[in-house]
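Dropping a structure here in structure tokens format, bear with me for questions.
A protein chain is absent from this complex, but the other protein chains hold their places.
Up next is chain A:
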């Protein structure tokens, strides 16, 4: 075989690529060509690109090491435009498409010539774990400055700065059996379950289903293994009870068999989803699968050996070499040295040899390897060096030679003279680690299996593992295991599986593998050339040894100290080697050292896929009142209150100039105080309470008395938690003897509803009472101001006479010819009527009010004016003037507390605790700034002595603060320690800008202290 001219490492034939379709791509600004079916990694290797990145800490040149999700080095930044940027894409998992543009995520100014590598070269041996923290520690204040430059030099990709043109979806899925992984075990499992009639989802992270069968040398039913995979996939695709999800990674195993699958729908087609008929399809989908049972057929990751210089480009794991040759028709070098601890890895040398390139030698750590693959290699005349290993790779930007020596793995020593073999590629295999990540997500700790030299998953109920994922690496065993596991899973659900005829596999004799992780060097680990364990985070064997010497014994501590496994690859290649090294240094076994915990996600997931459609206007639902359209048409600025959009203020345009908020609010305030204003108060929570025990219930849940509230009357109530702290307030009206209407704050409505249900259902189920939320059913319009009565009288049949319809009364009647409840409740201190009508009549009533209101100067006002007016009256807002640590007594609202009620209402007992009786509790007071032009900042801290040395004792803070057009000055509500007994005293508010404001403690009512205006 020879190679194509443009792609020096591409074989003329073989592989699963389509040579008829040539694709162009750009890497680090240079154009290359590959073929359909390539990954970016296989295309780069085909073009002989050795260096794909610079390492994280030492800036050493790095090449492609693996062929799948475990790749630690080949992280690229994808995207030809700003909006299309995607960071940290593994080139081994990115399908090649025409026009693909990628850059190395690391390396400055570029990967070939990297300034930071000087740090690695010169400072290299002086960069132990914790180097940055130890070196740039003092002064502490400078760390932020150092860090900025360290990060610039390190860096791991960047986020796009422009809006993502793509869309993403979430999909809820249900199935009997979820099979993760479509290799031999997964395919056999899915087929078994599917033929039995179970609802099956089969997902696989690769471009093509088949897993290891796609590059296997073995025959199934006397034909290439990939053929069998194709046949099974074809059959499964034709079954209605099967959902096949290729290009779909099971990234997280959450509670109760809830698994999140991330399907990349268009990422193999372009950097953004290519439009079809002017429509841009979903780029990726998050499948939220709730499975009956889950079968993990996730295979295994090959462990590389840890030897000196094992990070120089040209060092690969053995299986990746086979994958590149057999699946992509790419030989990643000319001369191979293979260093192994097991038989299986020999196939890399056989594949290399068949590709027509030179196998310099196979270096086997075992003294007498004798399996079938070993014999095949011998028969081809390949040199096998027994009882030895590659102890060091030589070379700078590419491997130039391998130093090979006989070793004693158990004694961890080099026993013979090293021989130097010229080569450009070193492949290694230290065995196979089952992919236990998803099983670990369930919280089950994996257990070490000495026979397979790896951790196997522990499984919680309903989870099964099959094949390589539980250490059964033999093909025939894996197929049978997958089928059996599927049958077990279905049986657990009470479903029957159908036995399938498994394909015939020729039995193969394999020799026993030996345990080898870190390869000894002539020099001790701390002085040997760097032996890398975690390539992505630049963690060396020496770093782990040093960590154990410094006293880190727990593997979790070693991990955090060295940063092993903290990269985006989560240490898929390096973790077991790292644990083995820690175990050796600590004189323990690997199971004694234990493993670290894997957490979701298995591979990085873009935020787009996590967010799905829940972004921008669909991020959170918006609630509109029945009058919303009117507010929009009249130029209201809106404020978010919970999910509600409430008019904030209504700026007018006068002489072509739009009012500022302050101007609009001042005008609205004066309109209410002098004429009449109207507020859309529909968002107030409204709960309809009925039943013979409704009154009793109110008496227990509110702090004040309800026993004597007559039909036609309303009362303001305070609601506390049982710790005595105010949680909500509002008025409740007696509609009839057994029927009340409770109002709550806008934001507190749902919480209060749940609160009422909690007490009724858990503590007082004997009370006969029901609660119904009617917030959306009624629209509420507050007409308030001296002219309110005259205006309302024009359009209602209700007698508004001041003596028959008194303050805190409510009446039923008609307003604007529709049925209405009118409540004489005031949150402004002025004469006020709250008109409640069925929500769908609200616009009609509102417009009728305006038709009649012009002559009275009817002015719409928003929440800001509402706040100013209520604060002028000292009316609190629960959640603004209170924060869950304020009692009714702290608010000076003893008048609303029924101390002598017969029951121990919610919150009562707590009011007599020693803490709630303290005299120095923070209490609500008014503040009048000494400079009337000053409007204090809400949240500003209060001190008694502004000359006190810093830190000053802080004694309270401002809760509400506004400018009052009525007073012509700023004013505020605040909580101050012992404030109620400090009337007339001066407090100080030191501000961030260095100014200190002075204010006088006054009562909380600033306007109409006697409350005469609301009673007119």
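Just so we're on the same page, a contact is a pair of C-beta atoms (placed from the backbone, for glycine too) under 8 Å apart; a residue touches a chain by one contact, two chains touch by 3 or more; residues count from 1.
Basically, contacts and distances are computed from a predicted model.
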Can you pick, from "Heterotetrameric sarcosine oxidase delta subunit", "Phosphate transport system permease protein", "ABC transporter ATP-binding protein" or "CU044_5270 family protein", the UniProt name of the chain not shown?
"Heterotetrameric sarcosine oxidase delta subunit"
Give the residue, chosen from A:238, A:381, A:765 or A:939, that touches the chain omitted from the document.
A:765
Of the listed residues A:162, A:757 or A:817, which contacts the missing chain in the full complex?
A:757
Touch as defined at the start, partner being the missing chain; which of A:461, A:616, A:708 or A:995 qualifies?
A:461
Pick out which of A:99, A:416 or A:443 touches the chain that's been left out of the picture.
A:443
Just name the one of A:904, A:981 or A:1015 that touches the chain not displayed here.
A:904
Among A:290, A:508, A:790 or A:852, the residue in touch with the chain that has been omitted:
A:290
Contact footprint on chain A, counting only the chain that is left out
254-258, 290, 443, 460-461, 722-723, 754, 757-758, 761-763, 765-766, 768, 904, 908-910, 913-914
